[in-house]
Each structure stands twice: as structure tokens, then as C-alpha cells.
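Please read through the structure below; I'll follow up with questions.
For this view, one protein chain was removed and the others were kept in their places.
To keep things simple, chains are lettered A and B as they appear, and every chain counts its residues starting from 1.
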Amino acid sequence: MARSLAEIVARFGGELRGDGARVVAGLATLETARADQLAFLANPKYRGQLAATRAGAVILAAEMARHCPAAAIVTPQPYLYFARVSQWLAETPPPPPGIHPSAVVESAVPASASIGPQCWIGPDVELGENVVIGAQCRLGPGVAIGAESCLYPGVTVYHGCRIGRRAIVHGGAVIGADGFGFAREADGAWVKIAQTGRVLVGDDVEIGANTTIDRGALEDTVIEDGVKLDNQIQIGHNVRIGRNTAMAGCVGIAGSAKVGAGCTVGGGAIILGHLELADNVHVSSGTLVAKSIATPGSYTGTVPFMAHDDWLKNFSRLRHLDAMADKIRALEKRLAQLEPLLEKKS
Amino acid sequence: MARSLAEIVARFGGELRGDGARVVAGLATLETARADQLAFLANPKYRGQLAATRAGAVILAAEMARHCPAAAIVTPQPYLYFARVSQWLAETPPPPPGIHPSAVVESAVPASASIGPQCWIGPDVELGENVVIGAQCRLGPGVAIGAESCLYPGVTVYHGCRIGRRAIVHGGAVIGADGFGFAREADGAWVKIAQTGRVLVGDDVEIGANTTIDRGALEDTVIEDGVKLDNQIQIGHNVRIGRNTAMAGCVGIAGSAKVGAGCTVGGGAIILGHLELADNVHVSSGTLVAKSIATPGSYTGTVPFMAHDDWLKNFSRLRHLDAMADKIRALEKRLAQLEPLLEKKS
Partner (left out) sequence: MARSLAEIVARFGGELRGDGARVVAGLATLETARADQLAFLANPKYRGQLAATRAGAVILAAEMARHCPAAAIVTPQPYLYFARVSQWLAETPPPPPGIHPSAVVESAVPASASIGPQCWIGPDVELGENVVIGAQCRLGPGVAIGAESCLYPGVTVYHGCRIGRRAIVHGGAVIGADGFGFAREADGAWVKIAQTGRVLVGDDVEIGANTTIDRGALEDTVIEDGVKLDNQIQIGHNVRIGRNTAMAGCVGIAGSAKVGAGCTVGGGAIILGHLELADNVHVSSGTLVAKSIATPGSYTGTVPFMAHDDWLKNFSRLRHLDAMADKIRALEKRLAQLEPLLEKKS
């Protein structure tokens, strides 16, 4: 969608320097932007690219404005401004409301909802106004999806689960499959524990492609408002994720873990079950969290990679760390016995 | 489903203390149970909650019974008892048998089977009695699914794969995609090796949401009876998983690995290819198993996480572990040369 700089500033604020009639049709980086695109300078690292940019205009902070060769939108938070404008310029007309004739719909849905080809909407499903359900989604009995939410093609929501307003759920996500709970017989066979809780997802949540969120065993699994989950994340039963927490791809959260609000979890990190993480905890990528964290801050537990041969030499020592510590202690003791002898003599 | 305590004890055994006419409609924890619910005390950690419970009745061991303020079902294995009752109380009427008119079914299926909306059942598929196939499942040519099995919506089973009786397969699982096998040309291009084996899944297996099990290259990939796989697990080609082994979410098993019976594998663990794990091996979450394990027991290989700044200080040392070991050895030598000198003198 093409917009003039004046329209953008009228909507999102900021101070315009240059020709408000200039029209931009999309966003780009400083390096790649053309004259009909809007660039942004948020990370000081890219400041060197400013002089040479061909962008039609640049979103930037006041202290950068005098170096800008093009029109500028000056704002204290260029990245946030860029995010807001990006949504507006990327807006496409929503799919037309109505039910595709190939869909199987067993519930009443609002006239404003758009139900894509070959969807299955089970009985007793509640959809809010303007909901968009992409092709081949499957919503089990009793599911509820809040107004303005969008499910991309191929999403599965099991019976009884609830998703709030303005949610975005990507293809292949499975919400509400059984948690992993079994008791064990004396002969080793596993007896399934019925998973009778639900998944409750708040407002403004985004759920990535092929992410799975299990239903609770007895209670519910809860994803609070504003949580953002990347692709291929696994959330176990009875987990609670606090407001505005964001998790990168491939994270695994085991059953009954409670993650606070405002946390970030890096890609591939694992949080074990029955733990509690305080608000504003930041877990680095690849870290295994094996105990609760009561204090906000950044936590890491990964190993540096190295050339394979160096690794062979260094990491074989890990099997003998305890012995190394013992040797150091023994050396300290021996030296402590020698020193007075020698001092006496000197 | 609501049941009286007398009915429960008649079906599952145990000793009833209290009014057998009391009716319970579901299970709950000691802390949250209401008067129409059945709670359980399996983990001694929760014993303090017993006195204050409002549960209509509690499943517990004999030694706890005298502390119970409500009716009790006394059994030596409260957790197992709870699991069994949970299934019974959670039972819902199965979907009606028959083929949904929107399904595309190219094989004969038993009258007792339930084929959900928009399923594709390819040619030469064999379904057992009372099989339930959820919405939008895809069963390729020659697939077989044993009696009483349930596939939730959105499961894919490739041609020729076989699943046993009483299986539960969750949404998004893909069974029988090609294993990852290639030979390499001199110029670096990869030449695909046809994957002509199948996946054979035994009886009483549960497969989690978005879990993938690859077909064998030349032989079959085999999942034995009673195996339980959580979500987002990846099983490579030619793998064999022994009876009653259970794996938590996000585990990866590389090609041709053989995992014994009665094993447990924690979340996010990885088992490399062509290895063998004995029966009753327990692999901790996040552990990379890079060689075979011949002895039953628990195995771990993870690093402790710490505050990020502490980690920076400590983990940089990992690059120098070999040098540290050398230094210790040098110190030992120097000290061993000093000590006799000094002893002689003293």
C-alpha cells in the first residue's frame, strides 16, 4: 500500500523533515531501499550506511537526522516506529467474509468471519467477529476463537480450547493435544492419565508454525496475553507462560513449568518441568534450565564450540574435572607443608 | 461421567473407607478438588494438603488413610489407580461410526470405523474395528491401522506403514516420510537413496503431536508395543524402539539407532545414529548420546546454567581445559622434585 510521508506522520507521529507529499510503498533496509521505499536506522551499527542510502525517506532518531541525505521521520524510537509503519504498509485486504462451500461447519459463525476452503469447524465452536480461518484448519467441539484472530492454513485446535482476540496462529500449530502423562505398571507398561484440562490462550498472542501446546492434565495450560511463540516450540501440560513473554524457535517447556511475565527464551532452550521462572528472566539459546530461577536477569549454560580436534583435546577433560579439582587440592596441601619448612630455613 | 465410589471400587479394586454411594464426576488435585471430585495422594510431597482437602474422596495408600478427612479409596499404588480411574471418568461417547460425506475413501472400511470430515483414505488401506480417524487425516495406499486405534485430526501416514491396535496418534504427526539418505557426487551434489522400508508401529503406542517417524531405507523402522512418544520427536530411518520405552518432547533419534525396552529419554535429548542402548537405560533431558550404552542406568551430559556473567567467566575456561590439565601435571612434577630436597635438608 502506498502512503505519503505526511499520512504516515499524521497516523504515527514523529517529526517530518522533507517533503510530506513523497509517497512510499514499502519498507526496506538502508542498503537496499529504493526511492519509493522507507528505510530506518535503529541500530547504530548501520549508521555508516546512511550517507549512501537511496531510500525515499528514513525513520531515525534526532541525533542522526543531520546526516540523512533523504527526507526523514524523526522519532525517539525508530525501531518501534518502523514496526508500526510496517504493519500499515503491508496491510492487504482481508479475505472476504463467508464460509467457503467446501468447508464443513457444524456451528453458527458470525457473518463477518471468513472460513477458508476445506475447514472443519466442529459443533459448539464460538468464533468472534472478523475471525479469519485459513484453508484446512480443524477446530474441535467447543473451541472458542476471539474477535479479529487469524488462523493460517492447517492449524489444529482440539476440543474445548480457547484462543483470545487478535491472535495469529501459523500453519501446522497443534493446540490442545494430550499432555504426556502416564503411570507405570509393575511390568513396565504405561497407563495413560486422561488429560482433561484445556489450553487457554490470551489476547494478542502469536503462535508459530508447527508449535504444539498441550492441554492440561487436570488443570489448564495457560498462555497469557501478549505472549509470542516462534516455530516448533513445545509447551507441555499445565504450563503457564506469563504476559508478554517471547520464545524463539525450537524451545521446549516441560509440564507444569511456570514462566514469568516479560521473559525471553532463546532458540532451542529447554525448561524442565515443575520449575518456576520469575518475571523478566532471560534464558540464552541452547540453555537447559534445570532449576527454578527466582531473580530477574540473564542466564546461560552452553559450551563454546571449537575446531573438532581442539574439542577432542579439551572436552575429554570434562570426564576428569573432579579428579583435576582433587589434584589441585593435593598440590595446595603439599605446598602448604613445604613453605613453612623453607621459610624457617631461609 | 459421574460414578459412585462403590462403582469405582467394584471396577478397579481397592478398599473403600466411607460412603460408597458418594458420586464423583471427575478427578482433581488435593488442593483444587471440590466435593464432587476425586483427588489422589501419590507423592508424599503433597501429604500436607490432605488435611485441608475438600475432595469428595481421596485415592491414597494405607498409611495415609487415617489422616484423610474425606472418604478414601485405599490402594498400594495410588498413582496407577488414579490413572486408571481418570480414563474411565473422562470417557466420552465415541464419534458415531460411518464415513463423513466429505471424506474421500478409496478402500473398504469396517462399518464400526468412524472416518471424520475431509479425510483421505487411499487405496488398499486396512482399518480395524472401531478405528476413529479424525478430520483431515491422510492415509496413503496400503496403510494398516489396528482395531480401536484413534488418529486425531491432521495425521499423515505414508504408503505401506502399519500401526497396531489401541494406538493414539496426535495431530500433525507424520509417519513414514522418507528417511534422510544420500550419497555424494564428486561435485558435492547429493544423490537420493530410495527409502523403500516402512514404519511398523506396535500395539498400545501413543505418538504425540507433530512427531515424525521416518520409513526405513532398506529395512523397516520399528516402534515396539507400548512405546509412548511425546510431541515433536524425530525418529530417523531404520531405528528400532523397544517395548514400553517412553520419550519426552523434542527428542531426536538418528538413523539406525536401536533403543532398548523400558528406556526413558528426557526432553530434547539426542541419540546419534547406529548406536545401541541397552534395556532400561534412562537418558536425562538435553543429553547428547554419542556412543552406545551397554549397561542399564541413568546417563547425563548437560551443563549447569548460571547467571550470564558467571557463565562468561567460567565457560571461557572450557577452551583451555587441556592446558589446565597440563599445568597441573607440570606443578606436580616440580613439586615432586622439590620435596625430596627439602626432606633431605630437614
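The rule is simple: a contact is a pair of C-beta atoms (placed from the backbone, for glycine too) under 8 Å apart; a residue touches a chain by one contact, two chains touch by 3 or more.
Since this is a predicted model, take the numbers as computed values, not measurements.
*Asks:* In the whole complex, not just what's shown, which of B:Thr212, B:Thr264 or B:Asn280 touches the removed chain?
*Replies:* That would be B:Thr212, which touches the missing chain.
*Asks:* Check each of A:Ala10, A:Ala35 or A:Leu321 against the chain that is not shown and name the one that touches it.
*Replies:* Of the candidates A:Ala10, A:Ala35 or A:Leu321, A:Leu321 is in touch with the missing chain.
*Asks:* If I consider the whole complex, including the chain that's not displayed, which of B:Phe40, B:Tyr81 or B:Tyr158 touches that chain?
*Replies:* Candidates B:Phe40, B:Tyr81 or B:Tyr158; residue touching the omitted chain: B:Tyr158.
*Asks:* Over the whole complex, note the residues of subunit B touching the chain we left out.
*Replies:* 102, 104, 118, 120, 122, 136, 138, 140, 154, 156, 158, 172, 174, 177-178, 180-185, 188-194, 196, 210, 212, 214, 218-219, 232, 234, 236, 250, 252, 254, 268, 270, 272, 282-284, 287-290, 297-304, 306, 310, 313-315, 317-318, 320-321, 324, 327-328, 331, 334-335, 338, 341-342, 345
*Asks:* Touching the missing chain, which residues of subunit A?
*Replies:* Residues 26-29, 32, 77, 79-80, 82-84, 86-87, 89-90, 100, 102, 116-118, 134-136, 152-154, 168, 170-172, 204, 206, 208-210, 226, 228, 230-232, 243-244, 246, 248-250, 261-262, 267-268, 285-286, 302-308, 311-312, 315-316, 318-322, 324-325, 328, 331-332, 335, 338-339, 342, 345-346 of subunit A touch the chain that is not shown.
Convention: only the chains that are shown with their structure count from here on.
*Asks:* Starting from the mean Cα coordinates of subunit A and subunit B, work out the distance between those two points in Å.
*Replies:* 25
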